[in-house]
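For this view, one protein chain was removed and the others were kept in their places.
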Amino acid sequence: MTMDSVANSVQLPPLDNPNERAAIGAELQVVLVDLIDLSLIGKQLHWSVIGAAAHGVHLFLDELVDQWRELADVVAERAVTLGFIPDGRSSMVATGSRVEPVVVQSVADHAVVWELGRRVAAVAERVRARLVSVGGADLVTQDVLIRVVEMLEKQQWLLRVQLGEKA
Amino acid sequence: MTMDSVANSVQLPPLDNPNERAAIGAELQVVLVDLIDLSLIGKQLHWSVIGAAAHGVHLFLDELVDQWRELADVVAERAVTLGFIPDGRSSMVATGSRVEPVVVQSVADHAVVWELGRRVAAVAERVRARLVSVGGADLVTQDVLIRVVEMLEKQQWLLRVQLGEKA
Amino acid sequence: MTMDSVANSVQLPPLDNPNERAAIGAELQVVLVDLIDLSLIGKQLHWSVIGAAAHGVHLFLDELVDQWRELADVVAERAVTLGFIPDGRSSMVATGSRVEPVVVQSVADHAVVWELGRRVAAVAERVRARLVSVGGADLVTQDVLIRVVEMLEKQQWLLRVQLGEKA
Amino acid sequence: MTMDSVANSVQLPPLDNPNERAAIGAELQVVLVDLIDLSLIGKQLHWSVIGAAAHGVHLFLDELVDQWRELADVVAERAVTLGFIPDGRSSMVATGSRVEPVVVQSVADHAVVWELGRRVAAVAERVRARLVSVGGADLVTQDVLIRVVEMLEKQQWLLRVQLGEKA
Amino acid sequence: MTMDSVANSVQLPPLDNPNERAAIGAELQVVLVDLIDLSLIGKQLHWSVIGAAAHGVHLFLDELVDQWRELADVVAERAVTLGFIPDGRSSMVATGSRVEPVVVQSVADHAVVWELGRRVAAVAERVRARLVSVGGADLVTQDVLIRVVEMLEKQQWLLRVQLGEKA
Amino acid sequence: MTMDSVANSVQLPPLDNPNERAAIGAELQVVLVDLIDLSLIGKQLHWSVIGAAAHGVHLFLDELVDQWRELADVVAERAVTLGFIPDGRSSMVATGSRVEPVVVQSVADHAVVWELGRRVAAVAERVRARLVSVGGADLVTQDVLIRVVEMLEKQQWLLRVQLGEKA
Amino acid sequence: MTMDSVANSVQLPPLDNPNERAAIGAELQVVLVDLIDLSLIGKQLHWSVIGAAAHGVHLFLDELVDQWRELADVVAERAVTLGFIPDGRSSMVATGSRVEPVVVQSVADHAVVWELGRRVAAVAERVRARLVSVGGADLVTQDVLIRVVEMLEKQQWLLRVQLGEKA
Amino acid sequence: MTMDSVANSVQLPPLDNPNERAAIGAELQVVLVDLIDLSLIGKQLHWSVIGAAAHGVHLFLDELVDQWRELADVVAERAVTLGFIPDGRSSMVATGSRVEPVVVQSVADHAVVWELGRRVAAVAERVRARLVSVGGADLVTQDVLIRVVEMLEKQQWLLRVQLGEKA
Amino acid sequence: MTMDSVANSVQLPPLDNPNERAAIGAELQVVLVDLIDLSLIGKQLHWSVIGAAAHGVHLFLDELVDQWRELADVVAERAVTLGFIPDGRSSMVATGSRVEPVVVQSVADHAVVWELGRRVAAVAERVRARLVSVGGADLVTQDVLIRVVEMLEKQQWLLRVQLGEKA
Amino acid sequence: MTMDSVANSVQLPPLDNPNERAAIGAELQVVLVDLIDLSLIGKQLHWSVIGAAAHGVHLFLDELVDQWRELADVVAERAVTLGFIPDGRSSMVATGSRVEPVVVQSVADHAVVWELGRRVAAVAERVRARLVSVGGADLVTQDVLIRVVEMLEKQQWLLRVQLGEKA
Amino acid sequence: MTMDSVANSVQLPPLDNPNERAAIGAELQVVLVDLIDLSLIGKQLHWSVIGAAAHGVHLFLDELVDQWRELADVVAERAVTLGFIPDGRSSMVATGSRVEPVVVQSVADHAVVWELGRRVAAVAERVRARLVSVGGADLVTQDVLIRVVEMLEKQQWLLRVQLGEKA
Partner (left out) sequence: MTMDSVANSVQLPPLDNPNERAAIGAELQVVLVDLIDLSLIGKQLHWSVIGAAAHGVHLFLDELVDQWRELADVVAERAVTLGFIPDGRSSMVATGSRVEPVVVQSVADHAVVWELGRRVAAVAERVRARLVSVGGADLVTQDVLIRVVEMLEKQQWLLRVQLGEKA
């Protein structure tokens, strides 16, 4: 084929089996929605936190939000790399997210830590539960999700110790 | 009052009139929701754009998303500075946003530009319409919103010219 | 006039009316004195704060001090731009500042936050009260003072929430 | 409207009234021409200055030139944002600029300061005179021009004091 | 053994079984050759691309070339870490590369994207096919190759969408 | 001569022959005017470009403008180093520039590339034609102009390939 | 549960089975001790190396020490993330480290390379031997340890080649 | 003592003898007040300087002000390290400073240099006179004050030479 | 002596008297061991701290650890400069450190501050007690140790105030 | 010609005479091939070097490779600027390079230096031999090649002195 | 020749004719000595300058000194690249420099400018006089010296204009 004549043929995403692409895409879709929701909740608490430790928590929340946004982008781009267009719209996040909602009010600093810790742990646990099955279909996506879990579990620890529980 | 004894009294936000605080807060709330929705839509299109100009649009969208996120933070922090806790949760964005939703599918580069241009223009126009009345109550919030409009209108221009329309 | 011969004429500051220059200068003078005093009080508390949250407050105070110094410089340079030489000497700050003095002793972290919050709020309120009348004479100086108020009110919020009061 | 079908309709610039757009555009056009001319004059003097203080003035001129170029870009982009294409060509600058020309010869450092000070003051004064009427039509453009005046008046002060006149 | 007397013994690379070292080395060798060839082809197209989108593609190609060079270095250093000296000479790349050659002529921007996309996909696919068997012998090398595949597949997506195909 | 007594004598620029200084100065003068005009035209098109590729061209133009401004400064400073004060005023640029003017209107992206390419090529060609004769009088100025030509010809290539012509 | 009332319940680390947490924690503990000891030995040799190549080795040792400190931190934080508090105290390092001690004396540059190479290889080999069994319990910890092995084996290669042995 | 039970005992500052602590604290107090006053005077002159050299002096003053602020912070923190809370409030600076006040008016550049030079020299001389006696009680504080003197004396030289006196 | 023939003679470290070298070396040895132990304890607490202030303390500990590592390196390099090879091995730190050990368990944030404060104060006090005698033998080493004491005493203050004791 | 109508005419590269363009292009082609081959050989030795000085040589080789890659890009872009598309494909490098190949095996550090020195010298000599004739046709290309020779000859010196030969 | 056996042959510097190498080396030697002497004189004046403009001259001198040091290094390394070891020792600079010495005393700012301007001009003129003959033997060295002249002549201009002479 000469380089000047671009054929009608199309270029296919990785993974030969379209079903596998869709299955992996669906796995990534649910992780994406949870991560976006975490980032919105993190901002909500960033604006609402009060108490003696409020300023430190306010700053820490922005670091977490940056990490969730970055992870969400990596997850979504992995999905679309596999030919699956993920849905990160507000309507999908509002209905599809499995993260427990927060209330709109001032929240005490310790409550922010407690509530976030629970939510981050829940998301991490859900992703961890899928690692082995995902790895069976696509080692690359598994590696992406291992990084997601590693980051979330570290955040969970950094939050948990602020509750005075055994590190 | 000595510095050791912190009185029971509370510290009040700016603006003497609580009604004014609530009114300004409500103005900022609707702007916030639109800006968050723009940032989610921007990411959605960042993942979905196709076509000969897709790569440039993909990168440009991340610049816009960063600007919307930054403006949303400024707007929300102005609200809470006035004692009004804004609602930036996914449920509120999904129901309260006045930004027209996009569909989940591959979108041609020129369509991305066209659709975004319309949405940015609509948000800018809505904020602009409120500038004078807001300024009557609070010049500082007016200044914040002027910066929002200036940024959105510049984005609108940068998008509009890509449509080949007269700059 | 050739470029080699510099005439005896003088170059006048902006604003045609010398009375207006003096009036705006006087407005800026009182803001300047309060901002310098805030920066000295901020440093005093930076050295005196004690308590479990002392280290965070110690660092936060340096950020505030930098912002007050920067604002003071902008305010003073606006005054001199208008032909009014402001007075930022220690004697003037000691006698002219309307900021309530602090005592020289160890101060508990929560008391630092409480005391600073009150003082910042008082300065912000005094500047805000003059915005409209200043704007009538000079929109540029008004814009400078709007930025002063915006910064002070945001600081006031960041301090107020540390008291556990509703954000 | 689906996202794939881009309609024939066009996207309009901000401001509903086309006459207002043209009027604001014309205001920005005259400011643009003066700012470009200041930047060319600044460079001309950068190459021509002589005298004991020549090196300091040579460097200071480059800072001013950078500021004028930046302001010119902001002003021009605001015009085109409103649908008015400004004219920044050499022919327009040569004929439309209201800045008094300089001569092509070595210029003593004090004369550079004197001559520039007069020209900057004249431009600032002309823009200031239009602030209120512009604000009536478009608060965003007013805000842009307030920043132009603030910067020019500060430059005027920095130049004026070098003449030994009362600051 | 005292620290002054260096024995005649040698230090062996990781992996006890020399056959396994050679096998893994051979796997890395073929990946290395393909990556070097991609980097040479990328530069060739960087110099040859023409068309309306040529400048963007020209810059994008340099980003890809940097990534291929970096991956090639990681792959080669992993091989030599295992005691296998890889061959990255021009003669080996010319004869051993499985990447389809390009022609020396001006190449239209869309053709560059199409041709590169096919070649990147082919290399990614070949590496992916070896991941499981490599992991059986050496998990560390498997991890290196997973990163190679992840990067190549993301590049493939970024190229594919420029063809207007479904993302 | 002691260092305290500065003699009446003057310090002369390089090149013994005043005629040579003037001749080289005149060569540099025409290059300067063309480069300044290119920078003004580049900005004009930066504000006026429309079309699907407008955003990329908009950004690329700012890179070119920076390069032309930098080259103009080097050329002018070389002239004044030789004792020849160049004329970079708007009136001289408007009348002396040999660069074909552009019109004030929206310009399609491909037309921007085409029009700029022609103008850059023309300037480069005029400078190149003078290299040998300049070198006969002053090798340093020749070296300056060689760098000007090298930069302009590279720009010309980067523009030309966007027209789809053979690179 | 409302956000204001923090329940008595505790937040548990990842991995449902406490025995698995302890087992993985014990694996990480031994790696941690070896890495800390490597960092102390590296500093000891940094101060003791002599010979013609001493300066290069002195600088290289600081790079290695930085890498060992960073790896130790990652390993320890993974342990505590799983609810296992690792022991990195000097007493534990002195008694628990399996790294062969060095003597306190001047050490020739080649001997430093030889001795360090042996120790790094031994640590890498011990970690590698546990990769598969660790992966059975926790893929995230396995990924952490794979990165440890990859780094140590690369260091081992960089040291081994300095001995003149076949790379 | 277990780590969980924090005893009632207190932690004392360095220096066994409380009288010595107070004495050293008093030494640092007077230096602090002079340094803060220098920083306020420096800013006052930064706004008031006029004359041909005004711009250079204006910039130089900001460097000096930064150095005085930094030294003041080091001095105050050394005092509080020794258990002595220093007084840096405006009232104390206004009454306790031994630095001769300046007048509020435009000040010629050479007068600024002359007046500052005298004041810096006087402060340096007062601190120098106490070095030996301070060193007898606390070598660390002496080292701090030596750095203060070194900086002030260098500033004094940089100012003195601008008066045309023998360097 | 020609530069090509390197004599058999050796180059001796500073200080003529070998006994003095050994004595100063011994002084530095004990400081080194304490500083290394502080850095290991700091890391141990970095991983173990719990409580509402845990995150701030966690970050602060890393700053302290960096300072201790840097001081230890300066102290050790001063020793070896004097021809005394210090012992910084884990066995020496475990047996020679005079710093009270910590326990391996979760430690409350206030306890971390309390325990560290005591240990830092003890080390500072021991080094301070040797300053004068060291200075009698070597002013350079004294200067190194003064910097060690200054840093440790400042850390002690920053920790002490967190206990709520008078600063 | 109006800016909207792009003519059918084409834009030609610099140099009026097509034969000259081809001749200069051919000169650049042979330099390009040698530089690419040097960069591949440099990487090959980067992976293969052993011996006491291996680490320093390993790092130095990466600096050289970066320089060769940069020079190759400049050379190739100069060729295409003149309308000559250079051939930098692996097949052309393998067959056209005049650089003596290296063997695939561990190479002692001194041998790396010796072998590279010879090859760099040979390339530099070949380019130098063409400088005058190239300059006759195109001074800009000559300037590019002078920079190539200057860099290569400096590398040759840095390598030669490592052989212990007279600098 | 295999890569393991380094032959007895030597590697020769560029330029086939040893006489040419020596001749070019001698040209570079005299430039080197003058440049080193300029750098020492520049520092001497940096310490000695007095007068109203002293501070600006003091800073400007450090920029010039940095440029002379950089040029000296380039010149010396070009010499040694050609196999000629230059002599940059103090004894050679003291006896071989053709730069007129300065006196050791306070020097007025204008005298510094005057005296330096004369010396820089003299060095530039001497190098310029050799450009053509050097170029006949070695175009690369000529290019190095052209850069030396360009830099020195620009410095001469920057100094000359400070004398108030026509630029």
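Per-chain numbering from 1; labels A, B, C, D, E, F, G, H, I, J and K assigned in written order.
Heads up, the rule we're going with is that contacts are C-beta pairs under 8 Å (C-beta built on N, C-alpha and C of every residue); 3 or more make two chains touch, one makes a residue touch a chain.
Note that the coordinates shown come from a computational prediction; the quantities given were computed from them, not determined experimentally.
A.B. asks: With touch as defined up top, name the shown chains that contact the chain not shown.
C.D. replies: Hidden chain, whole complex, touched shown chains: G, H, I, J, K.
A.B. asks: Which residue from J:70, J:100 or J:165 sits in contact with the chain not drawn here?
C.D. replies: For the chain that is not drawn, the touching residue is J:165.
A.B. asks: Of the listed residues K:97, K:142 or K:155, which contacts the missing chain in the full complex?
C.D. replies: K:97
A.B. asks: Touching the hidden chain in the full complex, which residues of chain G are there? Just list them.
C.D. replies: Residues in contact with the chain left out: 47-56, 58, 105-106, 108.
A.B. asks: At which residues does chain J meet the chain that is not included here?
C.D. replies: Residues of chain J in touch with the missing chain: 53, 56, 60, 109-110, 158, 161-167.
A.B. asks: Touching residues of chain I against the unshown chain: what are they?
C.D. replies: With respect to the unshown chain, the touching residues of chain I are 2-4, 6, 10-14, 77-78, 80-81, 83, 85, 139-140, 143-144.
Rule of thumb we're sticking to: only the chains that are shown with their structure count from here on.
A.B. asks: What is the touch distance from chain G to chain I, in steps?
C.D. replies: 1
A.B. asks: For the sequence-identical pair chain F and chain K, determine the rotation angle of the Cα superposition and round it to the nearest 5 degrees.
C.D. replies: Rounded to 5 degrees, the superposing rotation is 120 degrees.
A.B. asks: Suppose each chain is reduced to the average of its Cα coordinates; what separation in Å results between chain B and chain I?
C.D. replies: So the centre of chain B lies 52 Å away from the centre of chain I.
A.B. asks: Identify all positions of chain G at which a residue touches two or more other chains, and write them in rising order.
C.D. replies: Expected reply: 77, 80, 85, 102, 105, 110, 143, 163, 165-167.
A.B. asks: What pairs of chains are touching here?
C.D. replies: Result of the pairwise touch check is A-B, A-C, A-E, A-G, A-I, B-C, B-D, B-E, B-F, C-D, C-H, C-I, D-F, D-H, D-K, E-F, E-G, E-J, F-J, F-K, G-I, G-J, H-I, H-K, J-K.
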